[in-house]
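Sharing a structure below in structure tokens format, with a few things to ask.
All protein chains of the complex are present and in place, except for one that has been dropped.
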């Protein structure tokens, strides 16, 4: 079962809209304040990446139910330039020391599952899940 | 010019007494809340080291005035076993990962100046200063 | 500077206190990033926070201020841990520079010259999984119609492997005869490795010697991935097995030696286990998959085949090679 909603990312204001959507869903699902803030931060990072590097894209939030567990799924999809060196962007210190924020390793840490598919010249699709414990 | 006072470290209660002495002097000198807490933490670490590794020793707190600057000097002296590998105890992660607390690198970071003299079998003398800005 | 940051903090907090919107939280969180970059520690954040709240709501009861003081004390150790992160990042950066330089030295040090032989087309590729390559190809040739090739894999990775390899290189250098027999080459290198390297390090090696006049490859193996022979005439693949212990296990190890005569279009495929032990999401990539890849390109130049096999295996594994990849193809033309 999944319930879905999404936000197009075109301007910086859309980052805030995506955050708001994610926080609402997280709250509704019963996540506590800290987890709400973490989920929102992850969404913020992903939306910012789209805004900064792909120009436009979409953040989708889904409610998950699996084996009696509830969770939230963030999908960040764009048709931007893609990432040529995944190993590098997933490396600690690569993005943070450059001041770009938590970066993708940060998103991975904030959530429980993290998957990335990217093709250079075609775009990037990132899926991150957090389960309610 | 220097003003001095000291606490013998024999039991864990003496650690608290040394902290209190340091906090009073720091407050009196005009250090803010955060710096008071840092100075106190440094004293705490040094006193704990004495308590844990040397058995007994002394924490001395001095008020400093130098070139119009005011500061606080912590002296931690013991006649314990000394440190055989200074390089190792000053290494990041060596003490923290072992859960022993901030350790000597922590004290060095909390203060402005840090000096250590140690002779195996004779004891250790550590001096750490923080200046009021 | 600190004063300016405090003012900014107060302003951002004040906006949030007036209206608890997502927008105001977003601004706050972006600001927290800047604070981290400026090395503002968490205890300083709490202290700024307390100061700002005091200015905005000075009527709050004392318990609120005490509670913040307690938090400041709690955060001191967190601040220290963060400073440790800074110094660890710096160390990591320095080490990266050193590793790059070392990889560079290794490359120059271990470079080998492709032999030019009548009737033989050679393709090769060696790609490390990490910074330093633990696989090694070395050619021994003297323009006398013979060419030796060693394909080696050090068990273990990184620096220790790199050091071990430089030893093999100089060992091979000292042989300096392209007509040396595989079983002798393997014995000599075995004794060098056994003598010089501690017990935890082993090396697997395939050694082949090609005689251009006879179009004959004589080969031996020290516990190495078997080479593959592709017979163009029969359109068939077969393994070239030869018994022998890994180098460095025992100084008395002896090595088998076999020979095959090559015919036009035949391929000898030499490699390390990084080629055959790739995995995709479903598990190990079958040996047959590699045969199929080679067959598709068998008419092409040896270097084209080698590159094609690498590209396809890389695609199958999502560019995540777990081990160093080394592939050498001899094509009889």
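Each chain gets a letter, A, B and C, in the order it is written, and its residues are counted from 1.
Methods note: a residue touches a chain if its C-beta (ideal position, glycine included) is under 8 Å from a C-beta of that chain, and two chains touch if they have at least 3 such contacts.
Note that the structure is a prediction, hence the values are computed from the model and not measured.
Although it is left out of the displayed model, the omitted chain contacts the following shown chains in the full complex: A, B, C.
Of the listed residues C:7, C:92 or C:318, the one in contact with the hidden chain in the full complex is C:92.
Of the listed residues C:167, C:188, C:212 or C:316, the one in contact with the hidden chain in the full complex is C:167. Interface note for the absent chain: among C:8, C:23, C:179 or C:196, the touching residue is C:196.
Contact residues of chain C toward the unshown chain are 13, 16-17, 20, 25, 28-29, 31-33, 35-36, 42, 45-46, 49, 53, 56-57, 60-61, 63-64, 66-67, 69-71, 73-78, 81-82, 84-85, 88-89, 91-92, 95, 98-99, 101-102, 104-106, 108-109, 156, 158-160, 162-164, 166-167, 169-171, 173-174, 196-198, 200-201.
Think of the hidden chain as still there; on chain A it touches residues 32-34, 37-38, 41, 92-93, 96, 101-102, 105-106, 109-110.
On the side of chain B, touch with the chain left out of the figure occurs at residues 15-16, 19-20, 23, 40-41, 44, 86-87, 92-93, 96-97, 99, 101.
Here is the rule we use: only the chains that are shown with their structure count from here on.
Chain geometry summary: the mean Cα position of chain A and that of chain B are 45 Å apart.
Note on chain placement: the centre of chain A and the centre of chain C lie 30 Å apart, centres being C-alpha means.
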